[in-house]
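Partial view: only certain chains, each at its native spot in the assembly.
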Amino acid sequence: MTEVTPQRVRAAYRALGSGDRDRILEYYAQDLRWLVPGNHPLAGRYEGLDAFLELMGRTHKLTGGTFRMDLEAVLVGEDCSADVCRNTALRAGADEASGSPYERMDYQVFHFMRWRDGRITEGRDGLFGDTAVAFSQFWAPFAPNGDRRD
Amino acid sequence: MTEVTPQRVRAAYRALGSGDRDRILEYYAQDLRWLVPGNHPLAGRYEGLDAFLELMGRTHKLTGGTFRMDLEAVLVGEDCSADVCRNTALRAGADEASGSPYERMDYQVFHFMRWRDGRITEGRDGLFGDTAVAFSQFWAPFAPNGDRRD
């Protein structure tokens, strides 16, 4: 049995960032389930690593590659880990100076993950304060003026 | 110039319900803009009659043809109309007995519309009380348990 350690959590994030599927599979289970908060177009539970990676690809595309998660705290428990990331992103096509919650993400996100045999089997994101609202605005299917994005 | 009358508002709804494009064009402008409330997948502003009719088609499909709008009040003003509809619907595939806000819609919606030369050029939906929340839950991209819908 592989214990969950802060080092392993950090390595999982690095593997995910590498985009290298074999490396990702060392940390994420094939039957991974992931729950995204809110009721915007990306929200809900994703079943399986493929669906999760496709989600990652969508967030990358929708933000023109600006989406970043910077680990600020890593915590471990029995067969589980948690972390707090500062997430930053700008919707693709938005003005660099935009401060609209529909275009700019810059707040902390909490992740809670279940592990089994050294791999993440379940993950859930959460938000603090009133940023659950901002999170749903960021992934809304329209620009700040209400026009639907293609 | 064609005045906006309650009769004309009701006729517009009947035309929309008929699905007959020529008849619809008697009441809805080709450059119609329509704003759907919330930040769920269907929300935002639709540009043009085609986009609006495609939206109508999606609501029909997502609700397995159960989506209904029953006119309860019609009001007119200068170059504008408003109405209150009781909207009812069940998400496609949901249990008939479901009372979950993610599957069952049953509340009043108001519409505010601008008219020009006898045709609707702009429409906006709105909700009362806390049903804006329920409306976003209904169109959320997942089932009541969080699983994403295909």
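Chains: A and B, in written order; residue numbering restarts at 1 for each.
As a convention for this text, a residue touches a chain if its C-beta (ideal position, glycine included) is under 8 Å from a C-beta of that chain, and two chains touch if they have at least 3 such contacts.
Because the structure is a prediction, the values reported are computed rather than measured.
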Full complex stoichiometry in copies [only 2 chains shown in place]: 4
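In this text, only the chains that are shown with their structure count from here on.
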Between chain A and chain B, centroid-to-centroid distance (C-alpha), Å: 33
Complex contact set, residues of chain A against chain B: 35, 38-47, 51, 136-137, 139-142, 145-149
